[in-house]
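These notes are about the structure you will find just below.
Missing here: one protein chain of the complex. Every other protein chain is in place.
For chain A:
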Amino acid sequence: MRHDHLLTAKQLSRADIEEVLSRAREFADDPAAHADRHPGALLALCFFEPSTRTKMSFETAAKRLGGDVIDMGSVESSSVKKGESLADTVRVIEGYADGIVLRHPSQGAAQMASEFVDVPLVNAGDGAGHHPSQTLLDLYTIDEHAGLDDLTIGIMGDLKYGRTVHSLAHALTNFDARQHFISPESLRLPRSVRYDLHESGANVREHEDLEAVLSELDVLYVTRIQRERFPDEEEYETVAGQYRIDAETLDAARDDLAVMHPLPRVDEIDPGVDDLPNATYFDQAHNGVPVRMALLDLLLE
């Protein structure tokens, strides 16, 4: 992988993705066996927004490679609270660590931060923007269950603010994938993502009902529709209810459909789905460690 930083999934070529996934496969076989890869490497975790899961998976990955992490702690307890700019924060932390993982509520934060540092920087979510390391583990999971070429995937839920969706859609343009986007009208893909998909000649359709495409899908990627996106509770309930998956929904799907979700879920996937062979979201979450090991390994090389 020939990149200094990982900022968006758009920068990833097919070869980059294949390189990360194949290395992740090596690591997945025996995650504990690679502590000699980067002994002493220090990774700074700068999370300006809470995310226990993503943070812990980067932390695990760094430690599995023989490295360690430093953590700036919660925003409330840090100098950010005193008004320090992000640009200053990363310039200081660059002097402490061999790499930076950044989660920030502002879109474009990772892009900006990367312009101020020379150590590798990984975007672990910038507002409604991108979340490329999540995309790599999504691709790893898709590859395991359905393969990345000749793929028919449904991506459903909040497509407007869902950064994991934006990154995944970009990355899939490297493969021969048919992408079906399923959402309420008000939560369609943003203009900028549609622009990129159009420019790359991606095979994309948009729908309001899952029913229209469910039976064709190899993968159904579900995301959460957030309450706060809606002016009133009643409207939220109506919309969210249409995009909820349960065992009955899956009667109309192919038996080998893989149901994915970046987690955490609230109630968009009924717990009754968990025991079905279709449920892939816990595997997906576990894949975070070997994939982030592979990513860090390549960036720290």
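By definition in this document, contacts are C-beta pairs under 8 Å (C-beta built on N, C-alpha and C of every residue); 3 or more make two chains touch, one makes a residue touch a chain; residues count from 1.
By our rule, contacts and distances are computed from a predicted model.
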Just go with whichever of "Aspartate carbamoyltransferase regulatory chain", "Pyruvate ferredoxin oxidoreductase", "Type I-D CRISPR-associated protein Cas7/Csc2" or "Urea ABC transporter substrate-binding protein" UniProt uses as the name of the absent chain.
"Aspartate carbamoyltransferase regulatory chain"
Per the definition of touch given earlier, which of A:L42, A:I70, A:V92 or A:A128 contacts the omitted chain?
A:A128
Among A:Q111, A:S200 or A:T249, exactly one should touch the missing chain; which is it?
A:Q111
Contact with the hidden chain, among A:S74, A:S192 or A:S215, goes to A:S192
For chain A, which positions touch the chain that isn't shown here?
85-87, 104-109, 111-112, 115, 126-129, 191-192, 195
